[in-house]
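Worksheet: one structure, shown below.
With one protein chain held back, the other chains of the complex are shown just where they sit.
== chain A ==
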Amino acid sequence: MFDTALTSSDFLFLARGAGMTLLVTAISVVLGTCLGIACGIFRFQVGPWWAAPMTFLLDIFRSIPLLIQLVLVNAFLGMVLKLKISGFSVACGVLTLYTAAYCAEIVRGAIEAVPGTTRRAARSLGLTWWQDMTSIVLPLATRVALPSWIGLALGVMKDSALVYIVQVTELLKATQILITRLQEPLLLLMICGLFYFVISFPLARLGGYLERRWSND
């Protein structure tokens, strides 16, 4: 069981894979969240009718499996548009849109959860729309959105394992490369799972901490 051909350089290889997973996730979650907030607010402001085209577009990203999206986008950019875009950029782009699609729904739901009476009270006190959004809606909606958003971020991190299809060597792909060479699948997959746990656990705990801190009222 502990007789293994795994060397320290292999660990470094796995760690680099984990770094790639973190980088792709961080870029996609940050950009996707910004885009998702913008889309969510737009959706809420203009109403479902006018936002229908955008909702439809985001629904496409939500309902087609990520693996298929990655393959199709990569093939479209490479074959039809003849663009030489790195797999890393494609992976970040697709994951960003995927995150944004989910985030938009979370944001819309959170804004709708802020009581209309509270917002009308704010506006009648003379607050502008912007002041209402930043001082009233933002603090209340964030509390509602946070648990779902943490879930989304963790989900995207695990879904990022699929970006191997566009030639990005992230954690799972690095593990597969080592499995092919060393033929020790169980040990390597355990280590890989441990890496994922080490990455996601702090984020999950941070979410739990913020939830407790913010719900004192």
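The rule we apply is simple: contacts are C-beta pairs under 8 Å (C-beta built on N, C-alpha and C of every residue); 3 or more make two chains touch, one makes a residue touch a chain; residues count from 1.
The working rule: contacts and distances are computed from a predicted model.
**Q** Select, from "Polar amino acid transport system substrate-binding protein", "Na(+)-translocating NADH-quinone reductase subunit B", "Membrane protein" or "Xanthine dehydrogenase family protein subunit M", the UniProt-recorded name of the complex's unshown chain.
**A** The chain we cannot see is recorded in UniProt as "Polar amino acid transport system substrate-binding protein".
**Q** Out of A:D10, A:E105, A:D132 or A:E170, which residue would touch the omitted chain in the full complex?
**A** A:D10
**Q** Looking at the whole complex, which of A:T4, A:Q45, A:T118 or A:Q167 touches the chain that is not displayed?
**A** Of the candidates A:T4, A:Q45, A:T118 or A:Q167, A:Q167 is in touch with the missing chain.
**Q** Touching the absent chain: which residues on chain A qualify?
**A** 7, 9-10, 13, 71, 74-75, 78-79, 82, 84, 166-167, 174, 177-178, 180-181
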